[in-house]
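Note that this complex is displayed minus one protein chain, with the remaining chains in position.
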Amino acid sequence: MLDKTGIAKRIAQEVKNGMYINLGIGIPTLVANYIPQNVHVVLQSENGLLGIGPFPKEQEIDADLINAGKQTVTMMPGSALFSSSDSFGMIRSGKVNLTILGAMEVSERGDIANWKVPGKMVKGMGGAMDLVASAKNIIVAMQHCSKEGASKLLKNCSLPITGLKCVKKIVSDMAVLDVLPEGGFRLLERAPGVSVEQIKNATEGHLLVTGEIPEMKI
Amino acid sequence: MLDKTGIAKRIAQEVKNGMYINLGIGIPTLVANYIPQNVHVVLQSENGLLGIGPFPKEQEIDADLINAGKQTVTMMPGSALFSSSDSFGMIRSGKVNLTILGAMEVSERGDIANWKVPGKMVKGMGGAMDLVASAKNIIVAMQHCSKEGASKLLKNCSLPITGLKCVKKIVSDMAVLDVLPEGGFRLLERAPGVSVEQIKNATEGHLLVTGEIPEMKI
Amino acid sequence: MIDKRVSGAEEAVNDIPDHAILMLGGFGLCGIPENTIQALLKKGVKGLTCISNNAGVDDFGIGLLLQTRQVKKMIASYVGENAEFERQLLSGELEVELIPQGTLAERCRAGGAGIPAFFTPAGVGTEVAEGKETRIFNGKTYLMEHWLRADFSIVKAWKGDYAGNLIYRGTARNFNPMMATAGNITIAEVEELVPPGALDPNQIHTPGIFVHRIFQGKHYEKRIEQRTISK
Partner (left out) sequence: MIDKRVSGAEEAVNDIPDHAILMLGGFGLCGIPENTIQALLKKGVKGLTCISNNAGVDDFGIGLLLQTRQVKKMIASYVGENAEFERQLLSGELEVELIPQGTLAERCRAGGAGIPAFFTPAGVGTEVAEGKETRIFNGKTYLMEHWLRADFSIVKAWKGDYAGNLIYRGTARNFNPMMATAGNITIAEVEELVPPGALDPNQIHTPGIFVHRIFQGKHYEKRIEQRTISK
């Protein structure tokens, strides 16, 4: 089973040279730490920044420079600042090549639920609905099962939906899976020490297993 | 009868302190020359400038600084530059208080025709349709009649329309007239030496004349 | 040049009535109109509808106006960084309308650009789509969304001039530029107020035509929500 760092490391392998990437809060933010030096990408923050740099040193902290998670950040050379409407303009028009975000549930058709749990305080969707409705390539970082062992890769999402048919790939603590255009999860890789059988048992939605399933290389 | 300068001078009297004004090509552009010094206004150019200044001196000419008539201009202190989409944003949202433009014909309901003469080369509407559809206050500078003596203040426009029910006031070479909300031209002032009878004869649309009609003071 | 200066925050908010619809710029606590919020607090105006991406924290930003129960309704994309907000929401004292962040940004932009409605893919198939017109363009489904406008828009910029031209700094820009365009009356507070001619016309983010009142804020705390550093 992967820990959060493991999931982030595995997702970093999906990052290709020349990509503009939006990273959600949580595990997705960690991905930035594991992108190889020779892979040139630009990180977008939907509050209005292209070119997020590392967290600042103490003396560099600037209250006017935060990411979408409200964390203080720095800018890389070649950065650009813009308004939130321009920011979501570039998201909706598909200029952001890759969106990496967390999920509470994903359905076998690629529906995602990650903004609301009925009965719990609703904090709002932020930019998640815009991102999932617009991104051409969405990778989800998530736990395969709840603490109680219930699958989060479902036939149908039980929680309120954030977006329909949008997730392309999932990296969970147990596996890497594609969401097939015709529906269904195709198992691509197993986490170290996790068996295909365990993944089958942890996946409620339709799981497609063909041939030998390799173990992830992290 | 007023000449072009006379029309421009009379329109300048309609300009009030604090206005943002868009001036069309031709006579409207001349209006800027006759706005009193103590009346503070800002001239908008729809290609992307707020704060048009006088034409440049020879040594100030800048190819990157033109007005919507493609004439070289200067900027006043406190100017701002922006894109054409931002420019028409401020026009559509009614932030430009006054639009002054020329017309070939105006109907008694305030319809305006000023962009196309069938059979003649069509050059395009430029920003005229956006301006007339959006401005809250439109003053038209025009000739009352054609060279052949036919009225241009009509029951219905004969030329293709630029916009419906938008003209609020007309300053022609013969008269100042309001376009009434319920339809009809209300005569407000006569040009020097022009009689009410002459204006009646030159106006095809419904003309409302009540009481003594004063001569313009220019 | 049309001079937009007022003496300060108190004069700027002087005519804001109870039940006014306000837009307030900022993302989290970044780029929020701190001084004007203080003036609203002091004035005690009630029953406000606040359109803002967030609702501040318990003791800063719009959170302050929640403490004093001056807010009747919040229209936002992400809220609930504070306990008082949650209490009022659960008790039914506070109405909340949640809007996807990009849709919120675009609706404000539309309000200031004279576009009464537009189509966006955000929220299709979700609760957000309930009761809304959908339409398919090029095989993809979109929702029709309407413009948002405010009685008063309250924004915060880095620099401004007497003519109301504004320049923002860093990610403190966020919702401020669109909200500045969508107010019937727009109030701008700035860190530095300069005479016309001092700002490069080419670098203006918000042209002065959108701003009706401008003043230099007395004090900026610029509180940071997530102070993350690297060693």
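Some observations on this one:
Letters are used for the chains, namely A, B and C, taken in the order the chains are written, and counting of residues starts over at 1 for each.
Note that a residue touches a chain if its C-beta (ideal position, glycine included) is under 8 Å from a C-beta of that chain, and two chains touch if they have at least 3 such contacts.
Because the structure is a prediction, the values reported are computed rather than measured.
Taking every chain of the complex into account, the omitted one touches A, B, C. The chain omitted from view is touched by exactly one of A:Ala8, A:Val42 or A:Val171, namely A:Val42. Interface with the hidden chain, as seen from chain C, comprises residues 106, 110, 113-121, 135, 137-138, 140, 142, 146, 167-170, 202-203. Mapped onto chain B, the interface with the missing chain covers residues 45-49, 54-58, 61-73, 81-85, 87-89, 91-92, 111, 116, 121-130, 133-134, 160-164.
Of the residues in chain A, those that touch the hidden partner chain are 18, 20, 40-42, 44, 49-51, 75-82, 85-86, 88-96, 134.
The criterion applied here is as follows: only the chains that are shown with their structure count from here on.
Looking at which two chains touch through the most C-beta pairs, you get A-C.
Ranking all chains by how far their C-alpha centres lie from the centre of chain C, first place goes to B. Chain-level centrality, scored on Cα centres against the all-protein Cα centre, points to C. One finds 36 Å separating the Cα centroids of chain B and chain C.
With each centre defined as the average position of its C-alpha atoms, the distance from chain A to chain B rounds to 56 Å. Counting only residues that touch two or more partner chains, chain B has none. Listed for chain C are no residues, as none touches two or more other chains.
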